[in-house]
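What follows is a single structure, written as structure tokens, with notes after it.
One chain of protein is taken out of this complex; the other chains stay put.
Each chain carries a letter (A and B) given by its place in the written order, and its residues are counted from 1.
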Amino acid sequence: MELKRTSKELLNELLEKHYAGAFLAKERGEPVAWCTSISPQELLTTAGIYALYPENHAAAVGARKKSEELIQYAEGKGYSSDICSYARVNLAYMEVLESEAGNIPKPDLIFCCNNICNTVIKWYENIAKELDIPMIMFDMPFNHEYEVNKQNTKYIKGQLLEAIGDLEKITKKKFDHDRFAEVMEISTETSLWWKKASLQARKKPSPLNGFDLFNYMATIVCARGTVEGRDLFKLWHDELEERGRQGLGPWKDGEEKYRIMWDGIACWPYLGDTYKVLKKQGVNMVTSTYPDSWYIVYENNDLEGMAKAYSSNYVNRNLDFGVDNITQIVEDFSLDGIIYHSNRSCKFMDFRQFEVQRRVSERTGIPSVIFDGDQTDPRSFSLAQYETRVQALVEMMEKRKQEGRD
Amino acid sequence: MYLGIDIGSSSSKAVLLDVQGQIKGSAVVNVGTGSTGPKKVLDSVIQQAGIHIHDIRKTVVTGYGRMTYQDADKQITEISCHAKGVVYLVKNARTIIDVGGQDAKVIRLDQTGSVENFVMNDKCAAGTGRFLEVMARVLDCQVNELSHLAEKGHEGVSISSTCTVFAESEMISQLATGKPIEDIALGAHRSIAQRIVGLANRIGVSEEVVMTGGVALNESVVNAIEKEIGLPVVRVENPQVVGALGAALFARDLEK
Partner (left out) sequence: MDRVAELLEELKTIARNPKESVEIALRDTGKKGVGCFPIYAPEELIYAAGAIPFGMWGGPIKGNLSDRYLQTFCCSVMKANTEQALLKQYDILSAVLMTTFCDTLKCVMENWKVASPQLNIIPIVYPQNRKTPSGIQFFQEELTRVKKELEEKLNCRISESDIQRSIDFYDEYREKMNQYMEVVRGYPDTIDAVTRHLIIKASYFMDKKNYIQKMDELISELRKRQIETTGREKRIILSGLMAEPEELLRIFDENGFHVIGDDLAQESRQFREEGPSEGTWQSRMAKRIAQQDGCAFLYDAEKTRGHLLIQMKERYQADAIVLIQMKFCDPEEFDYPILKKELGEANTPLLYLEIEQQMDSPEQIRTRIQSFAEMLA
């Protein structure tokens, strides 16, 4: 009988296997692709191409505090400190191919999808050029209308079909549409369990310590089309549901006093510091704008539905939708406040933040603060500033509680 | 006599050279363009050399304030002048790291001593003398005491921020948590060295590496730079006047 593992253990196991598997694939002479975090991995999984995610790798490098040397290397090559630090880390790594934080093998194919930003197009263009490898690029037009419209989904579906053709040429194998249907089903299920797990945080107190969302994020990125990934998220969901049933909060030691949303990605080099400052004051990050971005759900074999799902993530939508989305989150998760990470690396998120903050504040009345940080560049963060801002937020949330306005 | 005068934003330097290329006078005055600085520094070198102003045959002016200086025969940029001055002092120089009060530049030379490429930072306080001023304020000492303070440090406290304002708050936080002032000084010196070397890496560093500018007077910064690049840095006497020396050499060339 198999030993029952926790989802945490399974998570670590899965990630280890993921990275080891990439090197094994390379040894077997199988192609490895570098992909953006919300790309149509179903196609690669079906075609038997091993997918790796530089954003995951950069985040891990940042979290293990090994990003600075790679960033300096990239800047030495002429990359501006203005550009995304994931790109700086990865473009350096592409040459150096060595990091104490862990390695990934060189790619044979680029699989790029710009639903997360246009920066990835430039970043991956450079890799394709430097390594002289083919690039498959999915252009997901920015949804300036409230909904993702048919003109866009038609275009994306066309690109999916074109990509399938490209993959057949690259692998010299016919694309297995039965396998495709299988992978689509698993992927959708995995997304559903990810979403269900994250929804457990709606309970008061939340059984989910939101910083775990950052930890589990790596697998929703890389294991979405796999049975192991699906099982991991189901397990995590079940654990959280059980904790919730028992009325357990996010931490063994300490009570959840305030519930907030964290807008943006983590400050990976300061994960511990940023977490501790919040926990010390009983502030639990119960959700963020990120979970829904991997809620990629569609009817089986519905390519156009798949196209629509991939184009629907938060940052690829217009401001009206974004504000409605966050306003709904405030309600669903019973939030007391919001912390906005003004991430120096992410202009796509940042240049809407001021307006989003104003409108959400107006609609919900809950307090919020913005702090300056960066996802992987440790030089663009001030712990003193962060602490001050969090303290200010707590004081505002405290005041609201006292006045019975929460 | 040949005069080279380097008018920066916060200081003025001058060098007088005779026909054989011997330095007969050199001076630094801590006021720059648009002030009495240029005049003061000129008077100083004339006095040192024991000459009369009419003895000056040719003048070349360089630096930020070169466009408004009236009495020069030619104006040449500080890039070319630093290269000229350094090669005169260090024949095999290939990389020049010049760090002044508010800017930093790195110049790459080819084997003939000509400028091959250069990169400048004149917008950001990090990696310039300005950062040392901020450091001195936080550590409550004079700028010229910083090097000595850092020398006494054992384990440099990490000051990681690119931004000088953030770095300042980092230093203050470290002081508040009781870290020894010497260790903070050591860490801050490493930080400025990292910014400077970051700039240098954009055009590549190769031996001989020479450092010039006012910040070169700070031994701890120079040591920290050596550690960062893994190469020895050649020190020159009077690093602040190298630009003016180059200008004076160009002035001498005008006569040939």
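By our rule, a residue touches a chain if its C-beta (ideal position, glycine included) is under 8 Å from a C-beta of that chain, and two chains touch if they have at least 3 such contacts.
Source: prediction; values computed, not measured.
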Chains in view that touch the one left out, judged over the entire complex: A, B
Option from B:89, B:115 or B:217 whose C-beta touches the chain left out: B:115
Contact partner of the left-out chain, one of A:141, A:282 or A:305: A:141
Residue among A:6, A:151 or A:300 touching the omitted chain: A:151
Selected residue (touches chain absent from view) among A:21, A:78 or A:365: A:78
Missing-partner contacts on chain A, residue numbers: 77-80, 82-84, 87, 110, 114, 117-119, 121-123, 125-126, 128-130, 134-135, 137-139, 141-142, 144, 151-152, 154-155, 157-159, 161-162, 318-319, 342, 344, 347-348, 350-355
Residues in chain B touching the chain absent from view: 64, 67, 76-80, 114-118, 120, 122-123
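Basically, only the chains that are shown with their structure count from here on.
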Chain A-chain B separation of Cα centroids, rounded to whole Å: 46
Of all residues in chain A, those that touch chain B in their complex: 68, 72, 75-76, 78, 81, 377-385
Interface residues, chain B side, partner chain A - complex: 160-163, 166, 169-170, 172-173, 194, 198, 201-202, 204
